[in-house]
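The structure under discussion is supplied below as structure tokens; questions concerning it will follow.
Removed: one protein chain of the complex. Kept in place: all other protein chains.
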Amino acid sequence: MPTNAKTKLATMWLSGCSGCHMSLLDIDEVLLDLAKKIQLVYGPLVDIKNFPEGVDVTLIEGAVANKEQVEMLKIARERSRILIAMGDCAVTGNVPALRNSFEDSDQAVLQREFVENSDIQQTIPTDVPKLLKKVYPLHEVVKVDFFIPGCPPPAGNIAYVLTELLAGKVPLMENKSKYG
Amino acid sequence: MTTKTVSLKIDEHEITAQEGKSILETAIENGIDIPHLCFLAGLTKTGACRLCIVELKGQAKLFASCSTPISDGMEVITNSEKLKAYRKNTIQLLLSERTHVCSVCVANKNCELQALADKLGVEHVAFEREWTSENVDSSHPFLVIDRNRCILCTRCVRVCDEIEGVHALDLKLRGKDSQIIVDFDDSWDKAASCTSCRKCAKVCPVGAIYVEGEPLSETKDTGIADFVLSRRKK
Partner (left out) sequence: MKPADIIHLAETELDAQRSYKHRINVCCSSGCIPFGALKVLKAFEDAVKEFGVQKECKVARTGCIGTCSVGPAVMIEPGNYLYQSVTPEKAREIVRDHVVLGLPVKDMLYGSKAYFEKQHRLVMKNAGKIDPYRIEDYIAAGGYSALVKCLIKMSPKDVIDEVWLSGLRGRGGAGFKIGQKWTFVARAHRSPKYIVANLDEGDPGVFANRTLAEADPHAILEGMLIAAYATEANKGYIYIRAEYPLAVDTLKKAIDKAKAMNLIGQNILETSFSFDIELRLGAGAFVAGEETAILASVEGNRANPRPRPPYPAASGLWKSPTLIDNVETLANIPQIISHGGLWFSKIGSPTCSGTKCFSLTGKVNNPGLIEVPMGITLKEVIYDIGGGVPDNKKFKAVLVGGPSGGCLPDTMLDLPIDYESLTKAGAIMGSGGIVVIDEDSCMVDTAKFFIDFCVEESCGKCTPCRVGLHKIQETYARIIGGVGKPEDIQFLRSSCGYIQEASLCGLGQTAPNPVLTTMRYFGNEYNEHILQKKCAAGKCSFKHNVKEAEI
């Protein structure tokens, strides 16, 4: 990234366990380096309501499981120059997508959670976003520029990708990627 | 026994080796890495996974290095851009074919498919993944087969037939529907011919066959076939 202006970084949390965000915070001293070069403009780590325009890099954790997430992801894609799938849920669907093996899983998970496993008020709520029939990795919904697999992705890999990008280079994942 | 030696080139390495070996075997002996999955030292070479394909100078076709014998003057190219791209494609196809979720798999970190994906830089699968619900059989006292993780390399079938000498495992159906079966598609506890020797679990490159309650790092022993054979010869 050529200019002296700080790089605008956003993060987003879809269907995931927040482990990827933990990994992001786990990059230790690299965080201090990064902090000098980036401005965190959106994400669960900051208190900003709307996804801003003109974001340089967006890291997204989690798979796409409901309608709202489809909208959020599409907005993030529109407003970001580089979009990165962070972690196995975003890259493959991972644990949230395990329900894909079952028929009508969108209904089945709600039934299981809110009726069968619930002691009181056994009703499926109507005020939550509608679940999709299947859970998708990000790249099946929008174009994704880089992938950092891992469950969670190793902090070093997140650091590597961000550092390379900030230096204007293309990160190479051979021998680096880490599923699971 | 007198065996002829042949001279060949694998990438930039000049090699002399005994006639009768395959390209892959020769490469492994000489510390040259050619990705492979279905090949296992000591078992019949089936050329099924197509990861070990190489180019031979002067030939238009690609060759599976596991089953192609070396010959004098051969020049093998193991890592052209095309081969790299094809191997990545193959890994992606395998990952997309059934339900491979590393984070919840017994073989996580002990998986040859996962390791190859990481090594070859398959950071995502471009194809739509299938989320299968194939049969999982845990009826045996300690052996489990989860067909959702099977990549149909048939190492288990071969080790059972060729090393254990039992042929309790085989395939049914064809194409994408192919499945590993025990005896006549029985549940494993009813399979009379199985000797419970665990060799299938030892050689499974992924987490499709495993021993319940035992870490796969303990179970896996990909040298088993070669070891048994070497003892037999003596």
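Letters are used for the chains, namely A and B, taken in the order the chains are written, and counting of residues starts over at 1 for each.
Everything that follows uses one rule, which is that a residue touches a chain if its C-beta (ideal position, glycine included) is under 8 Å from a C-beta of that chain, and two chains touch if they have at least 3 such contacts.
Remember, predicted model here, so these are calculated numbers, not experimental data.
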{"item": "Missing chain: touched chains present in the view", "value": "A, B"}
{"item": "Which of A:13, A:136, A:160 or A:179 contacts the chain that the document leaves out", "value": "A:136"}
{"item": "Sole residue of B:108, B:178 or B:193 that reaches the chain not shown, by the stated touch rule", "value": "B:178"}
{"item": "Residues belonging to chain B that touch the chain removed from view", "value": "45-51, 53, 61-62, 64, 67-69, 86, 89-90, 93-94, 96-97, 127-128, 152, 170-171, 173-178"}
{"item": "Where the unshown chain meets chain A, residue by residue", "value": "64, 67, 70, 132-134, 136, 140-141"}
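Everything that follows uses one rule, which is that only the chains that are shown with their structure count from here on.
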{"item": "Interface residues, chain A side, partner chain B - complex", "value": "85, 88, 91-95, 97-98, 100-102, 134, 137, 139-140, 144, 146-149, 151, 172-180"}
{"item": "Residues on chain B engaged by chain A in the complex (per definition of touch)", "value": "99, 101-105, 108-109, 111, 114, 117-126, 128-129, 131-133, 148"}
